[in-house]
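Yeah, one chain of the complex is gone here, protein chain that is, but the others are all in their spots.
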Amino acid sequence: MSDVLLRVRDLRVHFFTDEGIVKAVDGVDLDIERGKTLCLVGESGCGKSVACRSFLNIVQPPGRIVSGEMLFYGGADREPVDLAKLDAKGRQIRQIRGKEISMIFQEPMTSLSPMYTVGNQIMENILLHTGTSKEDAREKAIDLLGQVGIPKPDRLIDEYPFRLSGGMRQRAMIAMALSCHPNLLVADEPTTALDVTTQAQILDLMLELQHNYGMALLFITHDLGVVAEIADDVAVMYLGKIVERATARVIFNEPQHPYTRSLLRSIPKIAMKREELDPIKGMVPSPFRRPEGCTFHPRCPNVMDVCRHVVPSVTQLDDTHTVQCLLYEPEPVEQARS
Amino acid sequence: MWKYIARRFSTMLFTLFVISLISFAVIQLPPGDYVTSLIARMASQGAGNISQEFQAEMRSLYGLNEPVYMQYLKWMRNILVNGRFGYSFVYQRDAINLIVERLPMSFALAFSSLLFVWAVALPIGIYSAVHQYSTVDYLFSFIGFIGVAVPNFLLALIFLYVSYRVFGRAMVGLFSQDFADAPWSWARVVDLLKHLWIPVIIIGTGGTAGLIRTMRANLLDELNKPYVETARAKGLSENRLLLKYPVRHAMNPFVSTIGWTLPGVVSGEAIVSMVLNLPTAGPVLLGALQAQDMYVAAGFVLLLSTLTVIGTFISDLMLAWVDPRIRLQ
Partner (left out) sequence: MSVTESLDIDGPVLDTQVQEEEKFEVASQWQLMWWKFTKHKLAMISLVIVVIFYVVALFCEFFAPTTTTQYRAEYVNAPPQPLRLFLDGQWNPFVYGYLSERDPVSFKRTWTIDEATVIPVGFFVRGTPYRLWGLIPMDRHLVGAKEADQPFYLMGADKNGRDVFSRIIYSSRISLTVGLIGVFLSLTLGILLGGISGLMGGVLDNIIQRIIEVLMSIPHLPLWMALAAVVPLQWSAVRVYFMITLILSLISWTGMARVVRSRFLSLREEDFVMAAKLDGCRRWRLILRHMLPSFLSHIIASVTLAIPGMILGETALSFLGLGLRPPVVSWGVMLQDTQRVAVVALYPWLMWPAAAVVLVVLALYFLGDGLRDAADPYQA
């Protein structure tokens, strides 16, 4: 048995809106291993952001974790805590947030408050979770800012975020997230809003820090290039479900799910000669009108009749590789259900 | 920062200049010059004749024989240098005396009303935003609408009627009879405070309603901002988080609303004072306007507006003080 840090089983997060229920996360299974990097990949609107927020139990109304369990083996005794069962406003989950599990967001421009200095916002986290004095917290914050590659950290600590560039802010965010040595860092598209050079720098920094701190990294992205660079394991998400899960090597070399294949095919390659791009046909369906059966069937190149009304279940291909597609389900199961 | 203050300050000076022009226009607009109408008025009241010397003195003091811009300059000079706002023929004394008597109470009342508006609107606005679409939110929205729709002089009338019905006498004025003309003392202040809350509530209701809506809307905007999520992900408790981040952010536009709340409160103070017959600027201004006692009226318009504009300027400074984005411009 591998060293699992967070085990998610059948997680469902639904949004109860006036127009109807949006099943943003609809039965997700995930394992995040200690010290490893898991990339969660999918198109916009597939529920990956909601999923990662639910790991911290900070999904806001009208959204709600409806069912499932999220076992977190973070404490010193490695006794599992079910994050889904904790009161979202309670003390227990708040001691995990920012200390055991930290999060970095997509928008470095707006994720830091312009009203307080960078130092204030980093120190807040340290003071909240450790019993150190203000002076020590400040020392620590300066040290962290140095670690994330901010020049003259002792001066920048008193700067307001709106005076920093996007890349600098994201570095400050990382410093804040790391301030209590979390076991798990959740990063929700942390490089999407940055320009390409900065993106590469931030990625390198995150990998380096992950190595130094020995923490697990859950990296949410829609950029398969990034995935190839950093991932140990990959989970592909489509309309609230994990459709395929495997090691990065397997995902890139032997993808099984038609959606994963389409995703990989749609990336332009430098080696490619002036061919047309091969996008996935169709659009992501409206969240209020999910297709019946396999939700991918209207866009699937390998669609079968049975896909239109039978919901696929998870098929274990080998120890580390699962796929949720009727193509791989053994015949009897299919007949039993249809 | 200094650039911002300098810009605000120059705007204020310009506004004050325009206000002085408008106030001066108030003196100029009625037909006939001031001394002529003064004589006519005095004669009709049987107050005897005014000596030729006095007439000549008045004419030269206000430059009535000179072009309009000279009259304006003389008028301003008298105010700025000598603190003389002109002569009131109704009260038969210098307008400045009336102003000194009445204006401080006006501003005490306006300032108390502003404090009341803030103290009430802030917590209710926060509560309504955090509990959006709750029963309490709807209730306050509805009360807010009524507060906006019922003008404060009507509120004062209704209050008069009710107090007459319930207590058998109209609750007017700011002091009990014993203290009305008494010199200032601790007991008189207490007496004032006992009476002050009524006009304060009446004046403040309209502004409170508006400000609750502003605070609620501001806060609703802020509640969904990413930095709130960042703070939540840190493990801050909901209440601490709410006060430190979104409320703090929503305060900025809120502070800048003093700029438009203050003119409303001053207007409200004027009219409510007339209805409730409070010893403030309002009734004197009304009386002066009705009697065409224009130097007094112009003096009050000028000073009420000036103090409002200065108040707005101070609120701009406060805004710079609370918002680093402005401070560090």
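Note that the chains take the letters A and B in the order they are written out, and that residue 1 is the start of every chain.
We take it that a residue touches a chain if its C-beta (ideal position, glycine included) is under 8 Å from a C-beta of that chain, and two chains touch if they have at least 3 such contacts.
As the structure is a prediction and not an experimental result, all values here were calculated from the model.
Visitor: By the contact definition given up top, give the residues of subunit B that touch the hidden chain.
Guide: 11, 14-15, 18-19, 22-23, 26, 29-31, 145-146, 148-151, 153-154, 157-158, 160-161, 164-165, 170, 172, 259-260, 262-264, 266-268, 270-271, 274-275, 285-286, 289-290, 292, 297-298, 300-301, 304-305, 308-309, 312
Simple rule for what comes next: only the chains that are shown with their structure count from here on.
Visitor: Name, in rising order, each residue of subunit B that touches subunit A in their complex.
Guide: Spelled out, the residues of subunit B in touch with subunit A are 225-227, 229-238, 245, 248-249, 323-325, 328.
Visitor: For subunit A, which residues count as touching subunit B in their complex?
Guide: For this pair, the touching residues of subunit A are 53, 56, 58, 89, 93-99, 102-103, 105-107, 110-115, 121, 124-125, 128-129, 160, 162-163, 173, 176.
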